[in-house]
Structures are given as structure tokens and as C-alpha cells.
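Structure in C-alpha cells, see below.
What you see is the complex with one protein chain gone and the rest in place.
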Amino acid sequence: MTTIPMEYGLLLAGMLFMLGLISVLIRRNIIFMLISVEIMLNAAGLAFIVAGSHWAQPDGQIMFIFILTMAAAEVSVGLALILQIYHQLKTLNSDAANFMKG
Amino acid sequence: MTLTDFQHLMPLLILTVAVLVSMLVIAVGRNHKIMYVITAVSFLAAFASLFDLRDVGRYTIEPLLVIDGFGVFYIGMILLTALLISMLSYAYFEQREERKEEYYILLLLATIGACVLVISKHFASLFLGLEILTVSLYALIAYLRTRERSDEAGIKYLILAAFSSAFLLFGMALVYASTGTMEFAGIAAAMSGFTELPLLMLTGFGLMIVGIGFKLSVVPFHMWAPDVYEGAPAPVTAFIATVSKGGVLGVLIRFFMEVDGFRYPTLVLIFTIVAIASMLAGNLLALLQRNVKRILAYSSIAHLGYLLVAFLAGNQMGVEAVTFYLVAYFITTVGAFGVVAMLSDKERDAEQLEDYRALLWRRPWTAAVFTAMLLSLAGIPLTAGFVGKFYILAAGVNTQLWLLVVMLALNSVVGLFYYIRLVAIMFQQPEADTEVQPRGKLRPSIYLASVGTLTILALLLVYIGVYPSGLLQVIQGLIVSTVP
Amino acid sequence: MELTFYIAAAVAVLATIMVITRYNMIHALLYLVVSFLAVAVVFLTMGAPFMAALEVIVYAGAIVVLIIFVIMMLSLTREDVEQEKAWLQPKLWVGPALLSFVLLAELVYLLVIAEMPATPATGGYVDARAVGLALYGPYVLGVQLSGILLMAGIVGAYHLGRQKKKVIHRFLQEKEPQKERSAVL
Amino acid sequence: MGELLWLIPALPFAGALLLVIFGNRIARGLVSTIGVGSVGISAAITLVLGIEYLSSRPAFIRQEVWQWFDVAGFSPSIAFHLDALSMVFIFVITFVGFLIHIYSTEYMAEDKDYARFFACMNLFVGSMLMLVMADNLLLLYLGWEGVGLCSYLLIGFWYKEPANGYAARKAFIITRVGDTAMAIGLFMLFQQFGTLHIQSISTEAVQTWTIGSETAVIIAFLLLGGAVGKSGQLPLQTWLPDAMAGPTPVSALIHAATMVTAGVYLIARMHVVFELAPAAMTAVAVIGAVTLLVAGFAALTQYDIKRVLAYSTISQVGYMFLALGVGAWSAGVFHFMIHGFFKALLFLCAGAIILALHHEQDMRNMGGLSKKLPIVFYTFLIGAASLAAFPLVSAGFYSKDQILWLQLAGENGNIWLYLAGLLGAFITSIYTFRMVFLTFYGKEKTHVGHKPTWAITVPLIILGILSFAGGFIELPHNFGHVVLFSDFLTPILPAVSVVPDFNQYEWMLQLLAAVVSLVGIFIAYLFYYKKPELIESIHRSELAMAIHRFWHSGWGFDQLYDVLFVRPYVYLSKVNKNDFIDGFYTFLANVTQGLHRLFSTTQTGVMRNYVMGVVVGAIMILTISLLL
Partner (left out) sequence: MILVWLIVILMAGGVLAWISGKVNRALPRWVALGSVMAVFGMTLYLWLSNPIPVLGSAWLIQFSQPWVPQWGIRFSLALDGLSLLMLLLTFFLGLLAVLISWREIHTKVAFFHFNLLWVLAGITGVFLTMDLFLFYFFWEIMLIPMYFLIGIWGHENRRYAAYKFFLFTQASGLLMLLAILGLYFIHGNQTGVYTFSYFELLNTTLAPEAARLLMFGFLVAFLVKLPVVPFHSWLPDAHSEAPTAGSVILAGLLLKTGAYGLLRFVLPLFPTATVEFAPWAMLLGVIGIIYGAILAFSQTDLKRLVAYTSVSHMGFVILGVFSFNEWALQGVVMQMITHGLSTGALFIIAGFLYERLHTRDIRLMGGFWSTAPKMGVIALIFVMASLGLPGLGNFIAEFLTLVGSWQANNWLTVFATIGLVMATIYSLRIMQKIFFEANRMEQALPDLNAREMLIAIPMVAMILWLGLYPQPILDTARPSIQEQLQAYTKPAQEQVPVARVDVPAKKTIYIKRTGTKNPEETKPSSNLQITKSSN
């Protein structure tokens, strides 16, 4: 069980986190951006699990549950908002939502 | 969870109950006024319940929460601010076509989140409090969903906040990985062994700063602030500017004081850079801005920079200064956005500079209140902002943060320019030919809430500006005993 | 067990790369499910079976399904995929990707050179029971707070997601800005 | 009697005050009564006091009116000091002033600013009296500046003409340059002695300084600066010819008889300091000599009658400086008095002529006036004789002769100074009688309008008598040896010590001076009356004309100063009108605004960019973590 060093777990989490981050940066579709953020949150959850497993504590997993809750809440609000935006702008292009600047 | 635990969580319980009651009331029948009254009363009741906790000392609800003088004061501050904002909201939303009732529920929820933040002593409660606050804010910002700008602001805040939350979480995970605990005290204990932070923990802290910095809207995580301020309804903007930031700052202070993060030059350097950059960028961005809400947004960025100066002082005086300044800043910001809200109409918020031209001659009292608020932001005597700024400078000088203090002084001057520019516009002579039609007025009873709130705020502003020792006493009394 | 971890990790990374490079949203979501499943396997290897289950149910299940629902509501067409392709031109993503790689490199470097704390004697396996005990023991307040969090999400989603009746009327009123916008796009 | 002392300056001041307040509202008769009366009473008091003084012969009379102020021992008073020296000056000021006031009632009769004129004149007389009666240097400085102000106001009296204003400002500013030097001198004196009280300085200076002590020399030079400015000596003489823009009585009173001799007074008053500073003494003499020559040559070429007189004034004051420079104090003061009489006379005559000729001042347009204005002619002749030092019968002869004699006989004398003085005397008689011949002889070129009445003629006659008879109170050793005047001054001003065994040559020198004067007159007669074609032949020569132009412009000093000071100053001022320092702040403001624009571009409103911002922040933080 303890054969997997924590570095590897954290590295995996880091890579997933960065992939999500890249996606947020390069995607213009708002839904994609939301998905990417979910990937990042998932990666952060993974990091907690890894750490929790390292310390053999349930705390990491509990944090994961909380992250899960938050992700769910956020996705629901986010999707509702995206629907709203789509109604307004007739597009999912995040760059189109740039009325406010300067 | 024991009964004493519940007693100590009374303010939060009251708010939670209020949320539930509100939902039930909506289920029965929608009524703006009732919702408003429930909200206001619950804020008041929650605030009143704080008086029981005056001499709480340090009560912990393991492992998540700690209730101490610091927390009580911050909760009180948050509750009062939320109360004032809810009072301002009434007239504002009365004019809107949108459904009004959910707003109050979300406001209550967001306030709960902020309260949890300032009494949390564990990453889990920190995270949950922050997310309750944030998720409520998503909806609050986009509340006027028929407005494009409101939606735009909402989605920007949502994506960015979630994005930064991910950073925060990842940072927490790293810290947890490094120390094996998520409690502040545990982390502090783990850290106490090190003179230099281990890299893993440093990385964790770094990523956490990204998340926290975003919520505080300090440079370089500030870019959302003006757009969100502009897009959100004026009372919500006030809420973001005050309660949300105050809560985050509260937990930041608690965490940093607990782990004594000021020992580590890397962290101090990061915060110093962030503070200076915030002051500079905030003020410079606001300089020629023509949108009042954006001006206030940029100015809030700068003010967070100022607050970080006192925060960096890292001693008890610094904490007091931050707290005092927050009080002043809350009053001022709520007052300013209150004026914006009051002047707003059905179509749009009163956010263009043009809306304020010659305001003094049209609505002298509103203009006077706004002027007082702006002068307070600028740190001019007779206002709370002056004493606050003085306190920050004193804290900075005391710890000999000369660079920061001088930057603060110079930046205040830049800041002064746009505040008095706004004042000057209000004081301009009205042009004879453009007779400004007073906007359709609401029933006086509805206005009363706004006017009363603004009056209270203005009086408080001047009172604290002239006689700060009362507030000081409270702050010192509550914080002295509990700052670790 | 080790091997499982490496395979699952590789799958997760690859699937995620696929997610972020797909033009078709549905394809991307399917890869996302794969990625989540792989991560669930990683959880298993890490000794967190309960979390693995939750990952599959909530992430791969609920959240992705929710997204798919929304995509269906929006009734995306072929053009949207083309659109997505157009948005994902290299010149647009090279800069941000480089930036991210810098960050990634820094993070990886930091994680690699960082000294990991010594592992405690006990094994890493934490079963559902331990998690449950902790969750409803010390963390019960957290659970309640999660409830409040979910309530905030629900109320928010409800308010924002409500279909308005006045939409048509409003668009009719504001024909002019609408045109301007399409010009911008 | 001493109690009345304060009235002497106070009355003219009171007159001025009354005229300023009520001048525009009361009749002209009343204006002249106040204006002339106040000075008249002052003159009367002076007379009474003078008699008193002569009979009792105290060292001095001092009257303190009030203590001006007292700061840490610096305590000047408003106090008057009357001794022989100031007596002479008061006498000249009040009497000549009185006569000129009377004269002015007619001269200025037509002017609409009649009251203003008398107000200024009264103010001037008051200030001048203050100057000479002050018992401390600060009060003296008050009078000193006060006369400067009045000079300014009166030169620019006809203010509509910008040139007059220019001349007025020039006078004020140039004299102020000298005053500045003097002020610095006062600072040094105060530093040395802790007081500005003249008597104390005089007594302490002797005890403190050795002869030639550096401080004494510096102070003496600084005081000399003030004297040079006020008295129109080189190098600050350029204002005086232009000062003729004022009404002629002003020129007579201020720019001939009294104010320009304030420098003489100052040096005489501070003679103790000067005696301790031989270098400064030499400087005084040299300045005097050079000035009298420069001004003399310039006077030769002027056509404006008043300018001739102005240059002649500069030149004559040069003589006084010459005298002071060799320590012949009383000779200098004597020449001041005589000069006061005849120069006032000449100016007043010129004024009468100008008035008669409808404000024509160019001598080329005059001529043949001897018949038309007989009284003016004769009195002018007396004055001219005095100025030209016509031997034996003119007062000027005696005063000037004494100066020339002491250049050789005096201990500090110098043959070169003497020769300069002699040459000056020669030129003086030429230009003086050039004036006489051009004005009164030859054809009448301008119709005579106004004929002078008593108010003009009486002062002329009185001054004529004084110019004639004034010389007899001080006669050389070899004829008469009357020393009334120098005796009178001796308690105050030490007599010049004469080189022993030099007396026998005195008659030779007197003869020489007389010859020089007469030859000068003859040359003037030849060139300007008998054979005017000689002049024309000179005018044909290029070189002569160049010299003529050079002299006519007052040796080019104006142009020089214009290039050296005026233009650079004006240029400097104009070029920096908008204050380059302000430019720096504007630049700062612009930089700030530029930064604002720069920062504003980061707020694109595009969400991905904001995400990028967060990422950049994260990179920054991680980089810092890595590096530290």
C-alpha cells in the first residue's frame, strides 16, 4: 500500500492540475472552461487524497468530499449562468463577454 | 456538538434559521417587504447574540472553529455591514423587475460563509466558508440576470473564483501533505521546527496566496474586480467590497498570526510586492476612470494594498490597524455604494461620472454624504478613513516598513486625485440649459431605509473620525486577549 | 499495485489531454469520464476506496451528466464544432500553453526537489468506516456547512436558471445593441 | 529750540498726507497753500534753528521722537540729529525747496494733477530732510529710499507717456542697485558695532579699526556704492539724464539741488569710516574725476537743454566726490551748496524757457531769447557764470577753485586728479556757454508764449543772488581768507591737512583755473556765436561725428547695460515665463497618466486574459519561492 511515493501522487495531481489550467487558458468555450476548472478541482482533490493516504488519515478524503460538494454546487450554478448567458449572447464564446473593460 | 457549541454558534444559527424561514415564507407567498424584515431582523438578532460572546475568551469547536474576541469582532463587523447592505438593498431592488426574495436568502448565506471564514481554524472550514460565500456571490452578482453585464460579471467571477479556489485547494493539499494536519495550530506546531520553510510547504503557501489574493483582489489577481463591481448590482458590489474581503482578510490574519508567517522572508517579500503592486496599480487604474463603480473597484484594490501594509507589520498593532481600517473602509464603501444604489434607477446603475455632475446642486445631502465617503477613502481628517490611514501608517512606522509606508503615502496622493476629481464633478456648477429631471421617485417609506442608512453611515464616519477612541477601545479590548 | 497506479496515472493524463484538445464537446466529456475513472483507480491504489466510488458516482456520473444535459439543452450543432476548431488555433494557445508549462515546470521542479516528510508507520489504507467516523465525528460541522453550501448552490442555480417570460419582449426592445454585438463577433 | 526739530520733516510730510487725502477735492489755491506753506514753514523753522544753532554752537542737537523698534539690541529710533553738516543740507533743502515750490505754482498751474505734484514734492522734501537729519543709518535709509520713491513718482509724473515711465523706473531701479550695496554695508556695520547709530559708529570705528582695515574698506566701498547710485556717478550715472523726463521744477529740486547730492552727504556723514579706508577714499576721488570728465564730454554734445544740465549735474557732483575723495570734506559740501543754488537756478531758468517756448527743449530750436526773457537771461547768465566758474565774481569759482587747489595742496592730493579737474573745468565752461549762446543769442526760432510772472522770477532772482554772493563766505587764503563755511563745519568734518609750504603756489593755480574758464567761454563764443561754420566743419568729419554720437549717447553706457543686464534679464524672465520647474511636475503628471493608460490596457474585459493574470501571479510567487 505504501509503495507509491507521495511525490508521484502529487506529480500526477500537479500534471492534471496544469492540464486543466492549460485548458482554461486556451479554451474560449465557457462550458469548456467550466470543465477545465472541474479538472483542476479534481486534481486538487487528488492531491488531498494522496496526502491523506501518506499520513494515513481520513482528513484528506473528507476534504475531497467537501471539494466534491463544492464542485457540484459550482457546476450547477455555473451551468445555470451559462444558460443565461447563452440566451443573452447567443454564443458560448467567453471572449464575447467583454462589455466591461478599461 | 454540544449545547455550548451551539450557544457559541448562535449568530450563525440565527442566520441559518432565517434562511430556512425565508424559504418557507417564499413557499407560502412572495413578499419583498417580509423578506426584507426577516433578513434585517435576523442580522440584528445575530448581532445582538454576539453580546453574549463578548467575554468568550477563546472557545474552540474542534477541529474546525474557534470563537474568540477577534472572531466576535469580525463577525459583528460583517453582520452590521450586511445589515446596512440589506437596508440599502430594499429600495434598490424594489425598483427592479427581478424577483427579489432569493436575493435575501443568498445574502444571508453569503454572510454565513463570511462569518465561518473569520472563525475558522482549519483548512476545511476555511474552504467551506469561502465557498459558501463564493457560491452565494455567483448568484448574487448575476442576480439581475436580464442584464448582460450582470451575467458577464457573474460568469467572470464564477470561472475565476473556481479557478483560484483550485489553486487554494492545491496549495492546502501541499501544506497538508507536508505537515499532516490541516489545523492552523497543528501547522504552526509543525512549522515551529523550521527556521526556513520546506519547499513543499512554501509551494503550498504560494498557491494558497494565489487563491486568497484572488479573493482579496490584490495585484496581480485583481483583474476581475472592476468588471464584477461594474456588473453586479450596487448593493452586491458593496457586499463584495466589504464582507467578502473582510472575511478573507480576517482568516488570513488569523492564519498568519497563528503560524507566525512573518518569520519567513519569502512570504513577507511576496506580500510586500503584492501590497506595493496593489497600491500602485489600483490607484493608477482608477486615475482617469470614468465609471464610478470601477473607480471604487480600483480604489478597493489600492485599499487592500494599504491594508496589507498594516498586515505586514505583523504585530498586535498591525492587527488593530487592519481591523480599524477595515471598519472605516466598510463604512465608507457601504456608504459610497449606498449612494450609487440610491441614485440608480430601473434602467441602470448610476455609475457614469456624468450621473454625478452637479449633484451637489440637485441633491445636496446625497452629495454631501458621498463627498464625506470619498474624503474618507482619501484619508482626509474628520473622517474615519483618516484615522484608519493614520493607524496603518503608525503600524508601518512602528515596524519600520519604510518602503511600504512611503509607497503608501505617495499612493495616497495619486488616490487623492481621483477622489477629489469625483468630488469636483459633484460640485460643478450645473449648466443652465441642461435641466436635470429628477428621476421617478419611489414611495418615501422605501427611501427612508436608504436615507436612514446613509445618514447612519455618515454619522458613524464622522464620529469615528472625530472620536476614534471608543472604537479603539472595543477593538483593543476584543483583540488584545486573543491575538496569539 | 504500483503498476496499477502508473497505468491509471498514464490513462488519466492522456485522457485529460484528449479532453482539452477535443473540438466536439461530447467527445471531450467522454474522455473526461475516462479521466475521472482513471483517477478513481488511482484513489483505489492510494487506499481510498470510498473516494473512488464517490469519484465515479459524483464526478463521472452526476456532474458530467449535468453538463451533458445542458449541452443538449443548448442543442449544439456541427457548426459549433467548427467554431470550436476555429477557436483552438495554435497561435491562440501557444502563449498561454507556454505560460502554463512554465508554471508546470516550476511546480514539478518544486515537488521533485522538495523533501517529502517521512511516512508514518501505519499504512495508507483508510477505509470507508474511518472516513465515515471522521466525517460524522469531528467534521460534522463541516458536513452541515456543506449543506449550506449546497443550499447556496441550489438557490443560486434556481434563480439563475429560471426561464424568464419577458425575454422576447426585452430582445425586441433592444434590437440595436444586439446587432452591434454580432458585428463584434 | 531743539524741540521744533521734528517739525522740519514732519510739516512737509503732513502737507503730503493732506494733499493725498484731500488733494482732488480742494481748490488749487488751497493746494498751493498747503504745498508751498508746509515747506515754507519748515524753511522758517530751519532759519530760526539755524540762528539758534549759530549763536549757541552746540556740538549737535538730537531729538528722539520715538523708538522705532528694538530687537535684541538693534534699536534704531525715529530721532533727528542736527549738526553743522545737516544744517547746511537742511538749509539748502528747505530754502531751495521753498523757492522751487513757489516757482512750481506757476509752472504747473495748467496741469490737471496739480495736487499730486505738490503731494509728491512735499513728500520728497520730507524724505530728503529725513535723510539728512537722521541720527541713525536706518532712518537715513528710510529717507534715502523715500527720495528714491518721490524721484520715481515725479520723473514719471506725466505717466501717459511710456518713455517717462521707463525713465522713472530706470531711475528707481538703478539707484536701488546702489542702495542694495549700501544696505549690505549697513548689515556689516551692524555686525561690527551692534548699532546703526551714526555717532556711535563714528566713535567706535576709530577705536575698533586700524587705518586700512579690511572690514572698514569693504564697508566704505559698500556705502560708496549707495552714494554712487544716488548721486549719479559712474558707473550708475545713466539714470540721471533720462530723469529729465519729469517736470522741470523736479529736475531742479531733486535731480540737481538736493537728492543727487545725497551721496555727498552720506560720504561726508560717514567720513570717519572713509578715513579709515584709504582705498575707498581713492576710489571716491577717482570716480569723481572720471565721472566729471565723462559727463562733461557728454554734456558738450547734448541738444536738449535739460540734458545738458543733467550731465553738468553729474559732472559737478563728480567735483564734489573729487573733493571728498581727498578728504576735503568741507570743500565738497561747500561746492554742494553753491551747486545747489546755481544748478537750481539754471534749471528753473531752463524751465521758464521751456514754458515760454511751449515745451520746446531742443536748443537748436531756441535762440535770441535774451531780449524776450530778460530776467531769465540775466539770472541764467549768473548761473552759467557760476557753473563755468567765471573768475572772481561767481560763487562757483570759489567753490570749484577750492576743490582744484586741494587736489594739489591736500595731503591726499594727486596731480592727475588735479589735471582731470582742470580739464573738466575747461569743458564745463565750453558747454555752459554753448548753452548760453545757443539759447539766448542768435535768431529767434520759436515764438515765445508764456511770459514768466513773479512766481517764477522771484525765485530766479533770489537764487541768482545766492549764486553770485554765496561764494563770498568762503574765500581762499590769498584773497580775503574768509573761512566762515569751513569753520562752521570743522567740529563735524575735520579740516583737510594741507601739504606745508604749498601756499605760495596758490595764486598760480587760481590763475590757471581762471584762464581755463575764460578760454572755455571764448571757445564757446567762437563756435556757437561768432563762427558757427566751424561746428559745421567738425560735423563733416566722420571721426568727429562718431565721437559726437558716442558722447551724445552718454559714452554708450545705456547700450552697454542694455546688453549686459537688461536684455539677459528680460530674456531669462520671458523664456521661463511658464516656469520650467512646473514643467517637471507636469511631466510627472503626464507620466502618471501614461501609466494609467498602460495599466488600463490590461483590463481587456476578456476572461482568458484575467485567468492569465492569475497564472502570471502564480508564476511570480513560485519563482520567488524557488529563488529564495
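Letters A, B, C and D mark the chains in the order given here, with residues in each chain numbered from 1 onward.
Rule of thumb we're sticking to: a contact is a pair of C-beta atoms (placed from the backbone, for glycine too) under 8 Å apart; a residue touches a chain by one contact, two chains touch by 3 or more.
Everything quoted here is computed from the prediction, not taken from an experiment.
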Partners of the unshown chain among those that are drawn: B, D
Residue, one of D:S213, D:T490, D:S553 or D:T623, that touches the chain absent here: D:S213
Option touching the unshown chain, where D:G50, D:G194, D:P278 or D:G368 are the choices: D:G194
Residue in contact with the excluded chain [from B:Y90, B:F167 or B:F386]: B:F386
Absent chain, residues of chain B that touch it: 361, 375, 380-382, 386, 390, 393-394, 397-398, 405-406, 409-410, 412-413, 416-417, 420-421, 424, 427, 429, 467-469, 472-473, 476
Chain D residues touching the omitted chain (full complex): 20, 24, 59-60, 62-64, 66-79, 116, 136, 138, 141-142, 144-146, 149, 152-153, 156, 159-162, 165, 168-169, 172-173, 176-177, 179-180, 183-184, 186-188, 190-195, 197, 199-200, 204, 213-215, 569-570, 572-574, 576-577, 579, 581-582, 584-585
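Just so we're on the same page, only the chains that are shown with their structure count from here on.
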Result of counting contacting C-beta pairs for A-C and A-D, higher pair: A-C
Rounded Å distance, chain A centre to chain C centre (Cα mean): 4
Length of the line joining the C-alpha centres of chain A and chain B, rounded to whole Å: 26
Distance from chain D to chain C - Cα centre to Cα centre, in angstrom: 99
Two or more partner chains touched - positions in chain A: 6, 10, 14, 17, 20-21, 24-25, 28, 33-34, 50, 52, 54-55, 57, 59-60, 62, 66, 70, 73-74, 77, 81-82, 84, 89, 94, 97-102
Residue numbers of chain C (touch at least two other chains): 96, 99-100, 103, 107, 110-111, 116-117, 120, 139, 142, 146, 149, 152-153, 156-160, 167
Chain C-facing residues of chain A, complex: 1-12, 14-23, 25-29, 31-32, 34-36, 38-39, 42, 46, 49-50, 52-62, 64-66, 68-77, 79-84, 86-87, 89, 91-93, 96
Complex interface listing, chain D residues touching chain C: 608, 612, 615-616, 618-619, 622-623, 625-626
Touching residues on chain D, where the partner in the complex is chain B: 592-593, 595-597, 599-600, 602-603, 605, 607, 609-611, 613-614, 616-618, 620-622, 624-625, 628
